[in-house]
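Below are the structure tokens for one structure; questions will follow.
Here the complex is missing one protein chain, while the rest keep their positions.
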Amino acid sequence: APQYLMMATTTSTDNTGLLNVLAPAFEKATGIELRWTAVGTGKALELGKNCDVDILLVHAPNKEKKFVEDGYGVNRREVMYNDFVIIGPPSDPANIKGLDVISALKKIRSHEALFVSRGDNSGTHTKELKLWKEAGINGLDKEKWYIQTGQGMLNTINIATERDGYTLTDRGTFIKYEANHKGTPPLVILVEGDKLLLNQYSVIAVNPKRCPKVKYDLALKFIDWITSQEGQKVIGDFRLMGKQLFVPNAAEQ
Amino acid sequence: MNYILEGFIGAINLLLTKDPETYSAIWTTLRISTLSITFTLLLGIPLGFLLGHYSFPGKRVLRTIVDTLLALPTVVVGLLVYAFISRRGPFGELGLLFTIPGVAIGQFILALPIVVSLTASAIEGMDPKVYLTIKTLGASNKQAAIASLWEGRYAVLAAAITAYSRVISEVGISMMIGGNIKWHTRTITTAIALETGKGEFSMGIALGAVLLAFAFFANTLVSFLRRRA
Amino acid sequence: MNYILEGFIGAINLLLTKDPETYSAIWTTLRISTLSITFTLLLGIPLGFLLGHYSFPGKRVLRTIVDTLLALPTVVVGLLVYAFISRRGPFGELGLLFTIPGVAIGQFILALPIVVSLTASAIEGMDPKVYLTIKTLGASNKQAAIASLWEGRYAVLAAAITAYSRVISEVGISMMIGGNIKWHTRTITTAIALETGKGEFSMGIALGAVLLAFAFFANTLVSFLRRRA
Amino acid sequence: MKDIFRLENVIHQYSGRTVLDIQNFEVKEGEALALLGPNGSGKSTLLRILAFLEKPTKGRVYYDGKMVNEPSFAHRREVTLLLQNSPLLKRSVEENLCYGLKVRGKTSNMQEKVRTALEMVGLNPQKFAKRKWFELSGGEAQRVALASRLILKPRVLLLDEPTSSVDSESAKVMKEAILKAKNQWGSTLVIVSHDLAWIYQVTERALSLFNGKLINHVPENVLSGNWEPRNGSLFALKLSDGQIIMGAGNPMESSTALLDPKDVIICAEKPEEDSALNALEGTIVSMNLVRDTGQVLVKTLVGDKTISSLVTEKSMKNLHLHPGLKVFLHFKASALKWLQ
Partner (left out) sequence: MKDIFRLENVIHQYSGRTVLDIQNFEVKEGEALALLGPNGSGKSTLLRILAFLEKPTKGRVYYDGKMVNEPSFAHRREVTLLLQNSPLLKRSVEENLCYGLKVRGKTSNMQEKVRTALEMVGLNPQKFAKRKWFELSGGEAQRVALASRLILKPRVLLLDEPTSSVDSESAKVMKEAILKAKNQWGSTLVIVSHDLAWIYQVTERALSLFNGKLINHVPENVLSGNWEPRNGSLFALKLSDGQIIMGAGNPMESSTALLDPKDVIICAEKPEEDSALNALEGTIVSMNLVRDTGQVLVKTLVGDKTISSLVTEKSMKNLHLHPGLKVFLHFKASALKWLQ
């Protein structure tokens, strides 16, 4: 039987359709089938800890580093990034359009404008919390204007849509959302381009010393391939509605 | 394996320390499920009687459709209800999305086929002489229906328990319609889904144990009622 | 609203164009559910008979526990099974995670209480004279159990239909244990969850309609069998 | 007295099989009518139609002078039926008795009424009122079922084998209870029973059903078997001891004949030979006084058949009839009436 590699990844890579392009390209290049389960970042890391997958593709740099430091993973390589954006209703009740992130969050706070948070410890949520912290705003948990959905990105955007709220999203998912609305989304990008909003994706092989049964050799092959020019080109060429979703950056390391 | 042990300790912890998030989820679960099961039983038991008792053309097809609706996945129910009550849907004005009544509507749709189908089975399985006996004693059609259901009370109760269990354990509708909004529409099951998604498996198990404790409490009550009937 | 209509058109499209992803999910659903329901019925019906028929100390408590287990959320079942069959769990060696038998184990746990509880209710609701009659005709205990179940065949069938519907409509276990791996463990319900997560609501509805068509087909078969019995 | 029930051209079928075919049938208000007939002749079906539980496949049913097309519960509140092997409701005895009162909203004095009704059927209220439905013997359950009809003081009381599992003492008590319903409350009674001795004590008039058809004849002397054609229009039925019964007429398919006990004469000697006259030798096995008439129903065993004849006290005395006596039964071949 042909060999296969088991990957745990976050929903954003699957929902945007990137993996549907990456997997066949990888198989064509190496003859190895890529199978993936798309889950939250936290769950993906947990699956890795339990040796249930061979490789991870996730986007929560701090947690990833800790994962490697604790000996659960090896060979972490950054692969690509996209960026986060703050979206909201075109009427922009807190007047944040064009501001930098920190000022925008402060304005949302002072207007008590509705903000929808994922609240699920995902990469995006972690990022959002970090930004609030940098803006010097705490104690959000029980604020009336601050809603925590505990759901995936797209569902969270949908809730923001229903409620005319702001939210922080990765650009890939937003483009997908735009596509769902045939290019005329009810929520629009209001804040983007800030350095603080970078969203880095990395691959990590599960540590074969802890998990003797993982297919470490295949994992290495995947890491080699995706960081190679060939793999990076596939990422760079991936388009949705004519827009690039991810910027390959393996070479920068 | 550790998750399970940790989970059970966690459950006891949550309950004993009166963890506010957990109690909020329990309370929300109780409100939603009470609302949905009440309407389900009020409509489902009579419909089940009609379907089980009367013969009419197309009955077999109708029965098959009801049984088919037992297989409605919660996400699909969620999507259907969402289509109607979203702001852009026909009932958007009512503001039911992300509210407890909104979720209850979805759960009602989920549980109705269960109650109808199992009640109909209970009635069909009954000795036809029982219904005749009730009628010979002078009952009107409605009184006879009630008395028949009382004769089959154990089976009807089983239908109710099955439906209630389905409702408190479902997650798709609560997630889609309720939005799993913390302090508002987060139920025990949506909280479990969230924790699991975070990789907090033992917390997921802990909340699962809390839900079961809740169900056990409800079933114990029922079991006492059953004994008296 | 639109996506409901689009969904139905989409469903017909998927089925008519023999969309390979859809057919793969249907096939996977069929394989998993057949496996799980077979074992559930094989174990659940006899256990239900024992629980419904015999009186023993602690019966009421056991009954309450079984009824409580009806409320097991799928995610929790998923977590529990995961804890055992994860590589680091006690049965990790068997490599059941992300496989069809693995999911079937979880669904078995989900459906077993349904079959046991409803079968027990069916047996309890039966006129005790029926069992006596069977015994007077010389049946051994096992033969008498089989004949009693046959006497209550409509109720037992209702238990089986309810359990099967639960199994094909569940998503939590398939997601957690199966991993929703395309071409391998993606079932109709996990595909619905995926599409819904992507915001492809009409595709979600379309797949939901496909699932219901599948269930309708199964129930129609059952309804013919029922007519002949 | 006016008719409380009238049936016209009623036909009832189950899956295409005609089980009831009645051209005319009346029940007078206040009368006590016995409905007799062998198993499967349609008695229970007829009672279900009278109780408005079933609509006949064809035909008209009049109740209290009016044609009933869509029976409502108002009809069923006047007419109550004790089903054959009637089940009890899964409640206590007391609640079984109260149910009919409750659905009528007559909730006053229920305790008292329950007590009276139980006593009417010979059950001790103290012992039985609180029992659960399954804590009863067969006959006790049967009597509770009757009590829960009597408690309603119905206008029409239809009883399907009320004494089928009841002991003889209790049957007597039930007889009195039923007659009380008739005499004190004016209830009309239609009773099906195979216990002829019992039912003759309760009813004034008897009709029989055979294969769904009404016959104005008590179903004594049903002669069925293999009727062989003889010379002329005579048919012969062989008995187990070799004697032969001759019947005149046309047996057709059913080959069942009825012989009215009034048409059978008991003699001490064998009369002269006559092929159209039957003269059967047999032994008297029982003699029963018929209520209110002074006549006696004498049953004589001839071969394996028991033939009843109705005799006056006078001729009985003259002949010194007694059980065990060998006698000859005379009746004309033309006295046999063939069932269709």
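Going in written order, the chains are labelled A, B, C and D, and every chain counts its residues from 1.
The working rule: a residue touches a chain if its C-beta (ideal position, glycine included) is under 8 Å from a C-beta of that chain, and two chains touch if they have at least 3 such contacts.
Quick caveat: nothing in here was measured; it's all calculated off a predicted structure.
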Requested in this report: Over the full complex, note down every shown chain the hidden chain is touching.
Outcome: C, D
Report summary line: Per the whole complex, from D:Ser15, D:Asn69, D:Asn231 or D:Asn250 the residue touching the absent chain is D:Ser15
Report task. Give the residue, chosen from D:Ile11, D:Val68, D:Met110 or D:Leu196, that touches the chain omitted from the document. Result -> D:Leu196
Requested in this report: Would you indicate which residue among D:Glu112, D:Glu169 or D:Glu272 is in contact with the undisplayed chain?
Outcome: D:Glu169
Query raised in the report: What chain C residues would touch the chain not displayed?
Result: 127, 129-130, 132-141, 143, 147, 150-151, 153
Report task. Please give every residue of chain D in contact with the chain that is not shown. Result -> 14-15, 37-41, 43-44, 84-85, 135-140, 143, 160-161, 164-172, 194-197, 222, 224, 283-289, 294, 296, 304, 306, 313, 316-317, 320-324
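Here, only the chains that are shown with their structure count from here on.
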Query - For chain A and chain D, chains touching each - result: B
Query - Separation of chain B from chain D, taking each centre as the mean of its C-alpha atoms, in whole Å - result: 53
Query raised in the report: What is the distance in Å between the mean C-alpha positions of chain C and chain D?
Result: 55
Query - Centre distance in Å when chain A and chain C are each reduced to the mean of their C-alpha atoms - result: 35
Requested in this report: Send over the residues of chain B in touch with two or more other chains.
Outcome: 127, 176, 193, 196, 201
Query raised in the report: Which chain pairs here would you call touching?
Result: A-B, A-C, B-C, B-D
